[in-house]
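Okay, here's the structure, questions in a sec.
Only a single protein chain was left out; the remaining protein chains are all shown in position.
Right after this comes chain A.
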């Protein structure tokens, strides 16, 4: 059965903006941009909406199907920080299967057993069970010897290592970035240097071992400089960020708003500006939600006692589109960050509108205005630092493998 998506603005990270019709057959895209309709085709009239490859959300902490679908997300990379930890083939395999067919979950296995940062986890067995990468989880591996083994062993298997870059000795039990905001609030803080310190070590180890390294969140000016320089040297490194670190600085913590308690913590304005520059110049490869739903029992607490994290999967596209409106990047480049690049990091299909690619498609109105509201969220919980923010861009329909899985 063929399906033709007509009257849409087609946005593809590799082809740019294309006019014409997109045709799918079964779970695949078969033609892009042709004019005229083949016979016996089911027509999806897109009414001028934008049609783009569905978002691949790299590094989510919970499986939250309604939120992902509302956000135009058809695939997620699931972090190993689950209960139990994704370090065993049975658990990995189960995670890989729960979302199908409407959401494909790509498990990211733990790099070390129990994410303890000491012993190598069974990476090959977990890959066989469906793991697409390995990760250090929410934390950093403090022991350089262990991290070197992780990178070397993962390189043998061709698995990307996804790291969390914060030097644990500096961060300790701190909850904020050192600066005026943290000092005024009396919050334990660590210098933003904790991030480039960790990145510098991991980059040197990756360079030496030849491993592929993806730094899940880079949020500091010095961190971007290190990534930029390493890419220039030819190190196989990529990095990502979440909208919070692009759009908010540490003053968002004012009044002890625990929804602004994130990991890594919000940074100063200089670092935020550096992040915007790094988005524009291509240093940042991946834009992800970091979806981490936390209920009131974890968030309605004093700032330092609250759990870090934000549940922004359904806001990811609208927040990302502000970067396009501010002319930080073009919309086709945006979908490289949202879809094509994260798919590449995971080594999975998707992320482009090309013949033979999976028919994972999101249709959205890029200009539709709405307001983010905690109580109106479809996510499991309403913890977002963007509560009350007016945004533009609303997902209308989502197709996974040619099948419609969400519509407004």
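Going forward, contacts are C-beta pairs under 8 Å (C-beta built on N, C-alpha and C of every residue); 3 or more make two chains touch, one makes a residue touch a chain; residues count from 1.
Here is the rule we go by: contacts and distances are computed from a predicted model.
> Which of the following is the UniProt-recorded protein name of the chain this complex doesn't show: "Aspartate carbamoyltransferase", "2Fe-2S iron-sulfur cluster-binding protein", "TRAP transporter small permease protein" or "Ring-1,2-phenylacetyl-CoA epoxidase subunit PaaC"?
"Aspartate carbamoyltransferase"
> Have a look at A:305, A:326 or A:355 and name the one touching the chain we're not showing.
Missing-chain contact among the listed residues: A:305.
> One chain isn't shown here. Among A:185, A:222, A:252 or A:280, which residue touches it?
Among A:185, A:222, A:252 or A:280, only A:185 touches the chain that is not shown.
> With the missing chain put back, one of A:143, A:208, A:269 or A:297 would touch it. Which one?
Only one listed residue reaches the unshown chain, and that is A:297.
> Considering the whole complex, not just the chains shown, which residues of chain A touch the missing one?
Residues of chain A in touch with the missing chain: 178-180, 182-189, 191, 255-256, 297, 300-305.
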